[in-house]
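Every protein chain except one is present and positioned as in the full complex.
Chain nomenclature is as follows: A and B, assigned in order of appearance, with residue numbering initiated at 1 for each chain independently.
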Amino acid sequence: MNRFPLYRIGGPSRLRTRAAAATVRSTRRSFEADMDLFGVLPALTELPHLAAASLASVPLATAPAIGLGITAAQLNSGAIAPEAAILIALLVCLLVDLAGEEAAVRWVPPICYAGLGTALVLLARQWNAPLEPSFLGSFLADDLAVAFRAVVAASTLLSLMISWRYVERSGSPVGEYAAILLAATLGAMFLCGSTDLVSIFVSLETLSVSSYLLSGYMKRDARSGEAALKYLLVGSAAAAVFLYGASLLYGLTGGSTGLDAVGVALQTSATPVTALALVFVLATVAFKIAAVPFHQWTPDVYEGSPTPVVAFLSVGSKAAGFALALRLLVGCFDSFDTQWKLLFTVLAVLSMTLGNVVALAQTTMKRMLAYSSIGQAGFVMIGLVCGTEDGYAAMVLYMAAYLFMNLGAFACIILFSLRTGSDRISDYAGLYQKDPLITLGLSLCLLSLGGIPPMLGFFGKIYLFFAGWADHQYLLVVVGLITSVVSIYYYISVIKMMVVKEPQEASDVVKAYPPITWNLAGMGTLRTALVACVLVTAVGGVLSNPLFTWANGAVTGTPMLQQSIASSAAREATAIAAAPVPPTPAILG
Amino acid sequence: MTIASLTQLICFAALSITLVVGSLGVVLLPNIVYSAFLLCGVFLSVAGLYLLLNASFVAAAQVLVYVGAVNVLILFAIMLVNKKEDLAEIPRLALRRLLSGGVCLGLFLLLLRVDLTTPWAVPGPVGIGEGATIRIGEHLFSDYLLPFELASVLLLMSMIGAIVLARRDVFGSDLITGEDVDQGLIEKVRPPLLLDPTTPSPSALQETI
Partner (left out) sequence: MLSGLLLIPLLGAIALLVWPGAVSGERLRRTCLALLVLQVAWSLRVLWQFDPTISGLQLEEIAPWVGSLGLDYRLGIDGLSLPLVLINGALSLAAALVTSTSTPRPRLYYALLLLISGAVNGAFLAQNLLLFFLFYELELIPLWLLIAIWGGSNRAYAATKFLLFTAVSGVLILGAFFGLALATGTADFSLQPLLGQELGMGMQLLLMGALLVGFGIKIPLFPFHTWLPDAHTEASTPVSLLLAGVLLKLGTYGLLRFCLGLFPDAWQLMSPWLAGWAAVSVLFGSLAAIQQQDMKRMVAYSSVGHMGYVLLAAAAATPVSLLGALFQMVSHGLISALLFLLVGVVYATTGTRDLNVLRGLLNPERGLPITGSLMIAGVMASAGIPGMGGFISEFLVFRGSLVPFPVPTLLCMVGSGLTAVYFLLLVNRVFFGRLSPPADDLDTPLPAVPLARQIPALALTVAVLLLGVAPQALGTLATATTTAMGRAPQRLAALPVSAAPDRLLAGGMGQ
């Protein structure tokens, strides 16, 4: 039964057989040992309050398993098997790292691939599996969670593949880098499936703290330090705000932290306290997905962080943020959907406009992609605001498409900066002559981000706009259409640099371009990841039907979303029945 | 009003006043050492509030963690970085203060309104006194098992991250090629484009955007 030795104390026999006093002793010991370390993390220090306060007052009845003993079957711990695989890989990476840097350089990559690959396989096996909550309601591996966790795991896999050479070239330790990135993945994946405020907070913090560490990983570089500090300060503030909101929600439920209890409590309360909780929770989500006006950290952090980390942050972290948004807003705040949809409409319009317009003025690739990722998040928010089956499916689909096209673009940028030490857009001038692979790959990925057919991004974007239009979100779709024209302009200007410039107009770094070699360790995987991403981006569009089926399956296989769709349909039906004239667009005629 | 509830009220008032005044002092006093010590007082009064709520374990944890660890750390940091530094004058400081004060006041009023309009479920669940510690332990190993275990990953990662960031040994060279490395971003800082003497031609300048 006990398939996971890591969960040593969750085993079947312990709680049942030992005396209560022994349990308490061991609990307190480990708790105190942990608490000593809490002091290191300012953002985390709020945690014991919430947990302890909630625990102290929960009546025994809400935790039926207590005192009866819990078996692994009750925990349904198989649901977190993919995370367990990653955790094992993480620990093995740390152990291997003890043997020295040479061993780490050699062995850490295959260990990471094995862990993430196993995780992806296990996730595939969870797809459409019979659904039951695990860890007594802390975690739920529904199809939505599986889809987003797969996006996160795949983004980590690709980010790692493109980062080995970068990390080694900068002289940073590889083992710890991989371990921290895997921990961030772990946090993001748990965040996708958490159904409990405490679990959400802890996984959010795991993701955030690892992200802070990663963005400051180039520790001798002032920009990296600045990025980490900014990220830490803003991120801690966001975490504190979330905690405040969560405590209000906890207060409303009167003693439970489960999201379903929160949802039930919110259905009956319409006081200002819920509005406040909504705003606080929404601010955290918006911070995580970098929606305007919670985006200020993005450009600086993207510019100062190591580029592979940016790749992960822009895809994996963002996917987790959207999963969190779905869980909290659709799952809990369903009875307030007009309110949060209005707020998200504003956020989406601002994100699309500002992200895409400011990206026009950027001179470095990383900053440009930072602003472009803000704009892209705005596009995805259209699907969230729709709240229809197509809307959610379009979100999932676009995140999957974004995974490949954005990571493909980052792979090209990393390759270029490894060869030239630059990421200025003007330095790309005339690149087609020296490096056709980067030129072709980056062009295709940027065109896909701009939504040019027949790339994958075109289909994703069309689906988002289609879903938005079908749900009468005309403002969002019109803004989306206009800003995607703007985005074409700045994506195209990079392509213009690379493809159109003649050899005599080439930049200095391109003129002094080193001969293309792939024999260094880490370059082969970089090339593999690059080619894979570009291939999927270019060909995936034409062959996108399976992807559409997958995205639709993720929505139909998720009871939470189905419930929300059904209830909003019912609301609409009653509204139409109540209103004398149906508010359909046909009335225009 | 029984004597017990009166005592409780007096204790609550005393603790609250200490808390509010202490917090204001932390924020407003210019000397950072005073702020740090006042923070210690604030933490202690919070622990007192927990005691009033019958949550002795949390109170103990509060004292141990915040007063014992966090605050001591802060004091150490202040003492180690005891460097007088003249900060640059902030332009329009009065206006800024006024604005931030306004925002805070607004937030306070909002919270006040929320507090007064919400039908709180008072009194809450009955405290179970000494049993709370056992209850916490039971919860941590049952329905909060997942976050509890995940917290250990989080702490492990923070520890490793802190070590990585703080340790001094730097690889002087790339392990594979033997080139010199500097643990900085691969994308090097370069002078702004317009000042760059190596810029080949004015046409390249126009193409930057």
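For this structure, a couple of remarks:
We take it that contacts are C-beta pairs under 8 Å (C-beta built on N, C-alpha and C of every residue); 3 or more make two chains touch, one makes a residue touch a chain.
This is a predicted model, so every value here is computed, not measured.
Put simply, the missing chain touches A once the whole complex is considered.
In the complete complex, the residue from A:L131, A:V241 or A:V500 that touches the missing chain is A:V500. Across the entire complex, the residue among A:L91, A:L481 or A:A532 in touch with the chain not shown is A:L481. From the options A:Y371, A:F459 or A:Y513, the residue with contact to the chain not on display is A:F459.
Remark: the residues of subunit A touching the chain excluded from display are 390, 393, 447, 452-454, 458-459, 462-463, 465-466, 469-470, 477-478, 481-482, 484-485, 488-489, 492, 496, 499-500, 544-545, 548-549, 551-552, 585-589.
Methods note: only the chains that are shown with their structure count from here on.
Here the spacing of subunit A and subunit B, counted between their Cα centres, is 24 Å.
The touching residues of subunit A, counted against subunit B in their complex, run 6-7, 9-10, 15, 20, 23-24, 27-28, 31-32, 34-41, 44-45, 47-49, 51-53, 55-60, 63, 65-67, 70, 75, 80, 87, 90, 94, 101-102, 105, 134-139, 166, 168-173, 176, 179-180, 183, 186-187, 190, 194, 196, 198-199, 201-203, 205-206, 209-210, 212-213, 216-221, 223-224, 251, 254-255, 271-273, 276, 304, 306-307, 360-361, 363-364, 366, 414, 417-418, 421-426, 429, 493, 497, 501, 505, 507-508, 520-522.
Only residues 54-55, 57-58, 61, 64-66, 69-70, 73, 110-111, 113-114, 117-121, 124-125, 127-128, 132-147, 149-162, 164-165, 170-177, 179, 181-190, 193, 198, 200, 203-204, 207-209 of subunit B touch subunit A when the two sit together in their complex.
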